[in-house]
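One protein chain omitted, others in place.
Chain lettering (A and B) follows the sequence in which the chains are written, and residue indices restart at 1 in each chain.
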Amino acid sequence: MPLIKNGEFADDNWILVGDEDELPADTPVIVSAARWQAERETLLGRNAPLGVKLEAGEAPELIADDLDRFQLVAVNFPAFKDGRGFSYASLLRDRYGFDGEVRAVGEVLRDQWSLMVRCGFDAFDVADGTKIDAFKEALGEFSHVYQATGDGKKTVWQLRHGG
Amino acid sequence: MAQHTNTRATTQAVTANRLLDGEVVYFTADGTWSDWLKDADVADGKEACAALLAKAEPSVAAQQVVEPYLFEVAVEDSAIVPASVREKIRMAGPTIRLDLGKQAASI
Partner (left out) sequence: MYRYDEFDHTLVKERVTQFRGQVERRLAGDITEDQFKPLRLMNGVYLQLHAYMLRVAVPYGTLSGKQMHMLADIATKYDKGYGHFTTRQNIQYNWPALSDIPAILDDLASVEMHAIQTSGNCIRNVTSDQYAGAAAGEVDDPRIWSEIIRQWSTFHPEFTFLPRKFKFAVCGMNEDRAAIRFHDIGIEVVKGKDGAPAFDIYVGGGQGRTPMIGHLIGEAVPAVDLIAYLESIMRVYNMNGRRDNLYKARIKILVHALGAEEMKRQVEEEFVHVKEKGVVNLPEEEIARIRAYFAPPAYEALPDESSALNEAMADNKKFADWVKTNVAEHKADGYAIANISLKPVGGVAGDASDDQMHVMADLATQYSFDELRVTHEQNIVLAHVKKDDLFALWQGLEKAALGTPNLALITDHIVCPGLDYCALANARSIPISQEIAERFNDLDRQHNIGELKVKISGCINACGHHHVGHIGILGVDKKGTEFYQISLGGSADENASVGDILGPAFTEDEIADAIETIVETYIKIRQEGERFIETYRRVGKEPFKETLYATH
């Protein structure tokens, strides 16, 4: 699956490892929160970057104390309608100050990308055949925003008053 | 399957809404869609009904209609009559505005 990071296609060095799969050596891996909790010491003993994947229903609070151990948090969208991940990304960035990669995986619509970026996602697993122009176009559809998020964009409310 | 499909009905026709304007349409024996129920193909029995719906389904991918489904009809004196109030209203138009919908054509 192609990866878009910071608005461009990027190589994906990460391997998503199932709970029963063997951990590959010296390769960045993404594990489930459950596996992280069960195999914490083993995972910390590896000599490669570590990522964790949050399922819908697993709020970031679950891993909040360990966030400095991860270079990546993947947030899964089991269906595009399931918007819990939007709040998870907001919390990861704004509350817990996570500055690694926050990647959206699962079912994501084109029309959700711009909202997701505002919530703090900087990487997206996208469908084969996705064009980078479509991504850029989607992100450029709106010139202004009314709400403040962690992306630091000036809101309409700020701009109106000399911002 | 649409919630309003009666799974036990034996005599059924297929209806949908046209993609472009939402008009109520019925699937005909020659594989096209008509605005009028009288043109609809009617199937009898579970298998024939399923086959009729299957024959209509490709129209969705062809950008012609939205959400085709089976609905119960009776054939009375060679006229096709929907069984439910809902389908009677779809076939004719709002009961409180006879100047609207398909029924308006006959005023």
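The definition used in the following text is that a residue touches a chain if its C-beta (ideal position, glycine included) is under 8 Å from a C-beta of that chain, and two chains touch if they have at least 3 such contacts.
Just so we're clear, the structure is a prediction, and the values are computed from it rather than from any experiment.
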- Query: For the chain left off this view, which of A:Ile15, A:Ala34 or A:Ala59 is in contact with it?
  - Reply: A:Ala59
- Note on the structure: Per the touch rule stated above, chain A touches the missing chain via residues 56, 59, 80-84, 86-88, 90, 94-95, 109, 111-112, 114-116, 118-119, 141-149, 156-161
- Extract the touching residues of chain B with respect to the undisplayed chain. 17, 19-24, 60-61, 63, 66-67, 83-86, 89-90, 93-97, 100-101
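What we mean here is this: only the chains that are shown with their structure count from here on.
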- Message: From the mean C-alpha coordinate of chain A to that of chain B, what's the distance rounded to whole Å?
- Response: 46
